[in-house]
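Right, subunit A next:
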Amino acid sequence: MEFRDAWSIALKDLRIELRSRILMNQIAPYTLLIVVLFGFALDANTQTLRDTGPGLFWVAVLLIALLAIQRAVKIEEDDAARERMLLTPVHSPSVFLGKSIALFIQLFALEILLFFVMLALFDLSVEDPLLIFLSAVLATIGIASSGTLYGVIAAGVGVRETLLPILLLPVIAPIAIGATRAFGDSFGRVDADGWAWLGLLSVFAVVYTVLGMLAYGQLVEDA
Partner candidate 1 sequence: MSHLGYLVAGWAIGIGVPFIYAILVLRRGRKLSEKVPFARQRWISSSEDQARIKDE
Partner candidate 2 sequence: MKIKLLESNDGRPNATSSRSTRFLGICLVLGIPVLILFAFVFSPKDDTMEDAVRLLYIHVPVAIFSYIAFGVTAMGSIFYLWKQSRWWDTTAHASAEIGVIFCGLTLVTGSIWGRPTWNTWWEWGDVRLVTTLVMFLIFIGYLALRQVPASPHVRAKRAAIVGIIGTINIPIVNRSVEWWENSTLHQQSSLTDGNLEDLTLFTWFLGTLILAIAYVWLMIHRFRVGWLSTEYESLGYGAAIEERKAEADLHAGTRSGTTEEGEVE
C-alpha cells in the first residue's frame, strides 16, 4: 500500500467534485431543505428544536452521506474506471483509503455548513467546541469508511439506490447515537458524558477503516 496513490485518488475525486459541483449545487441545498422540513415537522417550536437539534443534525448527515456515497460510486461506474483501476499496480487498500478520504472531506465540508445553519436557525449555543470538532471528525471517518465499503458492495448491482440504505443505515446507527450524544453534551442539552462517546466513535472509525482496507480488494474484484 502506498499513501501517495491514495492521495492521488482522493485528489482526483475532489477535483471531479469541484468541476461538477453536484455536492455544492444539489446536495447542499437538499441539506438545508431537510433542516427547514424538521422545523415544519416540529411546529416551529424553538425549545423542541433545540432539544432535538443534535439528533436532527446527525439524521441529516446520514441522509447526505447516502447521496454522497452513491455519487462516489457512480464516478467509478460511469465509464468503467473501477475495472481500469484493476489493471494498474495500485493496491486495493490504497484505492479504499483514497475514496474514503475524498468522501470524508466532502462530508465534513457539508457538516460545517449544516452546523452553522442549525446553530442560527435552532438558536443553539456551543459549550464545548473541541468535543464538537473531535466527535464530528471521528464520526465522519466512520461514516466515510463504512460508506466506501458498502458502496462497493452495492456497486455493480442494478438495485444500488435501494440496496445501499438498507445495508448501510443499520450499521451506522451506533455512530448516529454516539455523535448525537456527544453533540448534545457540547450544546449543554443533555446530561451525558460526551467524552466517553468519543471512545466508541473512534472504535468504530478504526474497525471500519481496517475492515475496509482488508475487504475492499475482495469486493472490487468481481463486483
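Criterion applied: all candidates are chains of the complex that A comes from, given by their letters.
Note that in this section contacts are C-beta pairs under 8 Å (C-beta built on N, C-alpha and C of every residue); 3 or more make two chains touch, one makes a residue touch a chain; residues count from 1.
What you see is a predicted model, and the numbers here were worked out from it, not measured in a lab.
Note on this complex: subunit A touches candidate 2; the remaining options among 1 or 2 do not touch it here.
Taken together, the subunit A residues at the contact with candidate 2 in this complex read 149, 153, 157-159, 163, 166-167, 169-171, 173-174, 177-178, 181, 196-197, 200, 203-204, 207, 211, 215, 218-219, 222-223.
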